[in-house]
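Excluded from the complex is one protein chain; the other protein chains are retained at their positions.
Going by the order they are written in, the chains are A and B; count residues from 1 in each one.
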Amino acid sequence: MTSRRLESGGFVDRGKVFEFKFDGRTLKGFAGDTLASALLANDVAVVSRSFKYHRPRGIVSAGADEPNAIMQIGKDDATLPNLRATQTELYNNMVARSTKGWPSVNFDVSAINALFGRVFSAGFYYKTFMRPKRLWRCYERFIRSSAGWGSAPAGNDPDEYAHRNAHCDVLVVGAGPSGLAAAVAASRTGARVILVDEQNEFGGSLLSEDTTIDSVPAMQWLEKTVAELSNCETVQCLTRTTAFGYYDDNFVAAVERCADHLGKPPGQTVRERLWRICAREVVLAQGAFERPLAFCNNDRPGVMMASAVQTYVNRYAVLPGERAVLFTNNDSAYFAAVAFKKAGGLLAAIIDSRQSGAGVTAVTNAVDHGIPIMNGHLVTDVVGKKRVRKAQVAQWSGDTSQTIKNTVSIECDLLMMSGGWSPAVHLHSQAGGKNIWDETHHCFVPGETLQQNRSVGAGAGQWSLMECLQRGGDAGRTTAEACGFVVQAGQTYETPQDQENPIEPLWRVPASRSPDRCAKQFLDFQNDTSVADVRLAVREGYRSIEHVKRYTALGFGTDQGKLGNINGMGVLAEALEVPIAQVGTTTFRPAYTPVTFGAGAGEDIGEIYDPVRKTAMHEWHEMQGAPMEVVGQWLRPWYFPQYGEDIHAAVARECMAARNSLAIMDASTLGKIDVQGRDSVALLERIYTHDVGRMAVGRCAYGIMLGEDGLLMDDGVMARLGEQRFYLTTTTGGAAAVLTWLERWLQTEWPELDVHLTSTTDHWSTIAVVGPKSRELLQKVGCNVSLQRENFPFMTVKDAELGGFPVQLFRVSFSGELAFEVNIGSNYAMAMWELLIDAGQEFQITPYGTETLHVLRAEKGFVIVGQDTDGSVSPVDLKMNWLLSKNKDYLGKRSLQRADLVRTDRKQFVGFVPVDGKTVVAEGTQLVNDPLLPVPTPMCGHITSSYASACLGHPIALGLLQSGHARIGEQVVAAQSDGTYVDMQVVSPVFYDPKSERQNV
Amino acid sequence: MSDSLKRHHCLEPFSEDSATIGSSASAEPAIRVTFDGHREFYNLRGDPADAAFTDAVKSFTGQSIPDKANTLSYRECTTCWLGPDEWLVVYPSFEAGRFEKFSTELDSTDATAVDVSHGYIVLCLSGDSALDLLAKGCTLDLHLSSFNVGDCVQTGIARTAAIIANIAEGDHYEVIVRRTFAEYLAIWMRHAGAEFGIGFD
Partner (left out) sequence: MLLIKCPWCGNRAESEFNYGGEAGIARPANPDTLTDAEWADYLFMRKNPKGLHQEQWNHAQGCRRWFNAERDTVTYRFTRTWRIGEAPSSTRDVDS
């Protein structure tokens, strides 16, 4: 294999040799290479196979528009699929693999598809694999595997990613000449500037071109400018950073590849950082993409963009061929041809489609270097499969409808092409800006903007270096001024002036046969979309560019049509016989280039995916080996297994302890709200359904709140701590929502009420001491208030001192047993818990978790909001009529009279017992009246809670049943998911101690 | 009463296994975090136009309540603006009976106070990269041009809400966070700070 590396020149470090692997072969490159330049230096012509026809493909471009050199980089779990070799910096020991072509890019078994190219036309997959429908899964598997798009790693990504928020006055995207001029001008006013560029160094086109600024070589100007920016404290320079998304309010997302060029990130370095940039003003200086020309077999390896050849020669010191032909319709490519020639390549001819050819500057330059120019000629076809061997050249009159008869062959192994330039309007478009058609330069340029952004340089259709620098500087000053900075007079730049001839558009190249019958003229290389495909779509009735895109897959690949879309629009315009401006562009969406999942996720993975809230006693629970249940963001102990116990045995033991002796539970996750103010009663009367004002100070009450739709929203115990002070509890999951709900009514509807609401959920920890011995336990640890029934009756609250700690003591019960809830400052809670556990040993105090909590309350028929209710349940359905005051209005009251809520056949809350006395049906099981009715069998309800009850000796269940309140004593059938049926007796939901005597003792 | 009682702040378990991460053992990490779990916090509500209320607070704390949004006042205690009628009063250490006295002071007014001392913890951040760390999780512009000594903001850090108080010159910031979100935030800081070098005391 020959080396195509030049002896001198370029920005590669010849002293630093990197070895790398491409498809198993070991190759060498230099520091400063991209994978693409290193492959070209090694004369690797074929780098992939095309998507549909599996044609061999080579490197076409040198940037983000590359459609072919799509690689799988890295190995094992750090591998990344679908990276563009043109934008992948080489590092030592890189492992790269072509993502397409099986078994290899040089011998691809599916290449046989190419023989049937006429069959595989636009819409082929839609037309062929639609029927029979059931076979699509089969087809899909084959199509996907033969298409091939790289592979995702099997394990977790081993690298770190980060997010970073940033703010600036002026964000400049792109550090070519116009972006640099803008950044310098803005920074000199004192504005905070962020300058991002996707390349590893600033300079953009200056890195590839041989020109002067202010009479010194452009590289000197570049060095000086970059130094000034780097030394400026208010400027943040970010290389290897792609601004990929422009969102609302001048918010731009950019990804910085901090360590992708190093292979493995060293130490704590993050691999990629997602920058979330809030900019007051944005200058877009993204440059332009060169367009290919659509001649026959224009996808053959060795056909490259002219500017890419210039970049490989000047920047990477690689000569991508020995003998080249340039095919162009504009002046810019002449300089690429000259660069190739100057570096030692042979330039057989410049084929210029324009009758009058190029302007004086370009022509003189070419002639001075001895390059023959053929005006009014076309390259109609190329010969060579895995490498271009010949270009077929013909004279042309300028009439596109003509077919070309006589061609001559010119030998070459490199065909440079240039169809003109398309400004990169992506971010401008994402920001909501319109694009307008420039009739002179035949390209879409940014039009009106919706946000605070402006485009400059080639990205705005400003083509001369002078214009780029001047307009860039102007934009820097204007944007800084818009941010309130004082601006000095503008700087002027001096650059060589070129005399140009205008471009003449050539969307497709006439061939020896009609465009529908000639060899493939590719528009989108990645998706194998050809001129004929777009024309076929039009014949089949497609008109909108968006529909044609979807039918032909034009612009659908990882390059998102950066290279080929514009030619496709030109071909479509011709076929529709409308001006191209009327065809318009497809929608530009983020991301401009693909972004890794890692960058998107940032640090929000693993243990910090979401906050985990733990109670003050959490460590104790963990030490006991309690499995945890996730409740909202909280972790709660599920049960406390003793040696060898499973969940059933543990829960049975915990339940019996609560019923017979003493049990203890951490109830700290309950939501808690402090309510104070002159109008506390007035507010709570409107929120809760019961008569809040009738509660005496020191009393507790169970309360429910309804939405205005009359359906149950949340419940909890509330306590009246003073004339104007209440303490509310909410469900664990409802805490934040209830506080927001109360604040909303208070602030927006009843601002005249003087009430203050404060969340005390974190301040207070709550310990439930449950069971017949609970009173004895509290007495034993020392309580300064009497705990006897006559002094401290059920449903009352007292401030107390317990074991020396200040506490709020509630005599409430969610188990039906004698019980107390201890509210204690969270920093004391662990000490209090341990004190109670120690003192409780003589009563065999038993800690219990959420499972036992649920069983105990279910035995009493207490609902859990969100488990037994689902947002469609009214208090009447729950038989909570006793809670509904007739003396006042409250939220949702009027809705209880709505026709739908007074229906008697609503699903109502009842209890169930399995007739066999032993089956615990699954929660969620549907209930039917008659399982033998034909499918779909009408369902009449469902089970919401279901447990084995140790103290009752049989399973119990709660659920919602149509007309359930009237069906107590009847039987229904639970249809289990395994197809079996269980007969269920409908009973009262209160299974245990129906007169509620035990909690009152 | 409870001065001698055993208190446990919520980051004690975290402190036990924290170390310096991301910089060599000898070098001072670019971010240092200390936990202060035993301050006193009072949630204060009242009408700032009510002189009886503002005078009562001033006579007790020795300083005016900040009436400008997102600012704080500090001397013996720090008073952070939380909303147009809401403040968080933070005393540096616990003193038995102080809250009761404060509460009594407000009795003759329409204002109210709630002791929420056990509900918050302070993570004190310092070091050259302290702001870089906050910028990773906070969408606000904490640049000198918009965030100075005497400023405080309630905002989101990563996936939790917090108050960031700027109470001293140089790279010192206090992050006040709810007790049950503190461990999450500390773990987040340990991860997010690793690239700069972060140490916990």
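Criterion: a contact is a pair of C-beta atoms (placed from the backbone, for glycine too) under 8 Å apart; a residue touches a chain by one contact, two chains touch by 3 or more.
It should be emphasised that the depicted structure is a prediction, and the values quoted were computed from it without experimental measurement.
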Checklist entry - Which displayed chains make contact with the chain that has been left out? => result A, B
Item to check | Which of B:Ser15, B:Gln63, B:Ser103 or B:Gln154 contacts the chain that the document leaves out | outcome: B:Gln154
Checklist outcome for this item: Per the whole complex, from B:Ala51, B:Ala69 or B:Ala168 the residue touching the absent chain is B:Ala69
Item to check | Candidate in contact with the missing chain, chosen from A:Glu233, A:Asp248 or A:Glu577 | outcome: A:Asp248
Item to check | Contact with the hidden chain (one of A:Met219, A:Cys232 or A:Cys278) | outcome: A:Cys278
Item to check | Residues in chain A touching the chain absent from view | outcome: 247-249, 251, 276, 278, 432, 450, 708-709, 740, 743-744, 747-749, 751, 889, 893-895, 897-899
Checklist entry - Which residue numbers on chain B touch the omitted chain? => result 69-70, 82-84, 86, 139-140, 153-156, 161
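We adopt the following convention: only the chains that are shown with their structure count from here on.
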Checklist entry - How about chain B: which of its residues touch chain A in the complex? => result 1-2, 5-10, 13, 21-22, 37-38, 43, 45, 85, 110, 112, 114-120, 132, 135-141, 143, 145, 158-160, 178-181, 183-185, 187-188, 191-192, 194-195, 197
Checklist outcome for this item: The chain A residues in contact with chain B across the complex are 160, 162-167, 192, 267-270, 276, 278, 603-604, 607-608, 610-616, 619, 634, 674, 676-678, 754, 756, 758-765, 801, 804-806, 825-831
